[in-house]
Structure formats: structure tokens, C-alpha cells
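Of the protein chains in this complex, one is absent; all others appear in place.
For chain A:
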Amino acid sequence: MRFKASIHNITTFTKLTASLNSLGPLAWVKLSDEHVCFTIIPEQGTQVWAVLSIDSIFETYTVQSAAGNVINLEVPLTSLTRALKSALNATSAQLRLTKKDSAPLLALTIAVANAPNAHAAFPATAANNDDGFDAPFDSAFGSGNRETIVTQEIPVRVLAPDTVAGLHEPQCREPDVHIILPPLLQLKSISDRFTKLAMAGVKSGAATAPSRTRLEVAANMHGCLRLSIKTDAMSISSVWTDLNNPELDPSQVTGIAEHPSTRMKQLGTADGRSDEGWASVRIDGRDWGKVMSVGRLGGRVIACECECALCFCHDHALILYVYLPSDNGEDESVLTYYVSSYSA
């Protein structure tokens, strides 16, 4: 069993693990020839099934095992995130599966280049101010290649193929509504405020235990997304309009005419004022806030904005797809979040 890879996009990888870590402490990582899969199945809350193409995080990648070149690992995400954070300024970082005292571990080897003027240990630091002296001095000591090597070891568990054989991605019926989300950070800031509002209501009611905040998320097939929450003191809802409902691909979905979303298209209006045509789910506000933290992956890290789609199965479940575009534009990485709905 061999696994060795150099990390090609440390920032993205760190943000990804940090955002996954907010949902659960342990991840099942499946390494294969084409994909890296991260799966988090917490006791409560949202499941994540992320499938990343190799070149979105790794380059020069080798994976070998007796079980068809697939390695299954149980990785503590907190340790992994912490290790990756120290690699943020690294010139190169390598991840390796090794053994120490017969305990398997992932070794993250980080090379940090010392900036030429950061030779604090050298007595001749003052000379560095003068560029004329600096160059020969550096070359004499080979300072251009001076690197600090740091190795962080993350204990992992190797999972036998039988162990993970029973784990399957959740199955869901065909969604009633699918919609492309507005910018996740905007959505997050509003839903966080809603959660805060609901908490404020609970505080005044003192006697009630810190109950879960039930956020209702709804969407229709006319580009509207609605977020709402109800407390004793108030009910508040925000409606986004002019969003995009992607067309279903006939090659992927059979029977578009009978598809639930086609039916939903008959109902509702584009200004979001009609009561009809909404597919809604009730979810935990704090859990949703954690899911939304994946929005950090977007923005400047990846040049092109990440695209997120929501699929609604009315009163049943919510599926969030986060598409991370890869460099070559072919092999897309997808993070899939399965959020279950509370009953009404």
C-alpha cells in the first residue's frame, strides 16, 4: 500500500478541510487513481460526499494497493487542518502514507523557504541591508536553496474494503425544484442573522431550553429562493428573485416530461409573491451555517466563482452541490451535502 502526492493547491485544500471539519471530526478519505473522495457522516446533521479530481489538489500522485489501487483511510480532520495551516506559506508540501511503530500515519512534509533578509540567526544580518554585499554572501552559503523542512504526522486508520462496503451515498427521489444559489457568503450572512434573531427570541423566553433554530428554506422553479424563520416575537423571510433554475440534461435524466420539477414549473410566479409552487424544507440554522462555510472556498482562491445548486425534495431533504472548477475545465470536483428536513 503506497500513497504519495505533492499538494498543488494548499490554500484550497486547507479551506476545504476546515469547512468539512465544521460538520464532523472524522472523514473517510478514499484515494483512487482518478479521485479523492472525502465523506463525512456525522451522528447528527449534514452528510458530505465530496468527490475531487486529483489535479484540483494534488500533483505527482501515486497510489498503489492490493485492493485495486484504492486506499480507504479514516482521517481526523482537526489534525489535518492544523497541519495544513502550517503549510500555508510553504514552497512545497508532500503528503505520504507511512508507518511508525506499526501505526499508520499521514506525513505532511513542508518545505519553507527562508526569505533572504530573514536570516535572523546570522550575525551579519546588517550586511543584508546592502545589496552589494548581499549577493556574494548568499551565494557563498548557498542561501538561495536554504529551506526549512517540517514534517507533521497525522495518525490515521486504514479501513478495510469490507468496512466501507456498507457505506452508500444517500438515495433521494427526483427533486421537485433545483436552483442555482446566490453568492454563498451573502446567503450565509443573512441566514446567520436569522439564526441570531431566533436565538434572541429564545433568550427572552428564558424557560425554554436552547432549542434548535428551524430555518425554512424554500425555492420555486421561477428563480426564487426564500429563507424564513418564525419565532414568538416575529416571523421574517427573505426572498431572492432572478436566480437561475438550470435545465435538466435529457441525456442524464429520463422522462423529463414526468419529472417533478416540470410539474412545479406550472406553479408559482417569478416575483416570489405567490404561495404556490414552493418546495420547502426545514433545517437546523446552525447546521446550515456550517454548510454555508464552504463559501470560503469560492472567491479569490479559485479564479472562477464556484457554482452551487440546491435540489429540493419537498418536506424531505435538501441537496447542495458545490462545483469547484478545475484548471483544465473538464474534470469537475463536486461536493455534495445532504441535509435532512425536519417534519413540519
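Keep in mind that, in the parts below, a residue touches a chain if its C-beta (ideal position, glycine included) is under 8 Å from a C-beta of that chain, and two chains touch if they have at least 3 such contacts; residues count from 1.
FYI, contacts and distances are computed from a predicted model.
Missing chain, UniProt protein name, picked from "DNA-directed RNA polymerases I and III subunit RPAC1", "ER membrane protein complex subunit 2", "Geranylgeranyl transferase type-2 subunit alpha" or "Repair protein Rad1/Rec1/Rad17-domain-containing protein": "Repair protein Rad1/Rec1/Rad17-domain-containing protein". Here the missing chain is touched by one residue of A:Pro42, A:Pro104 or A:Pro183, and it is A:Pro183.
Note that of A:Asp33, A:Glu59 or A:Asp232, the residue touching the chain absent from this view is A:Asp232.
One chain is missing from the display, and on chain A it is touched by residues 182-183, 185-186, 189-190, 193, 196-197, 200-201, 204, 231-243, 272, 298-300, 305.
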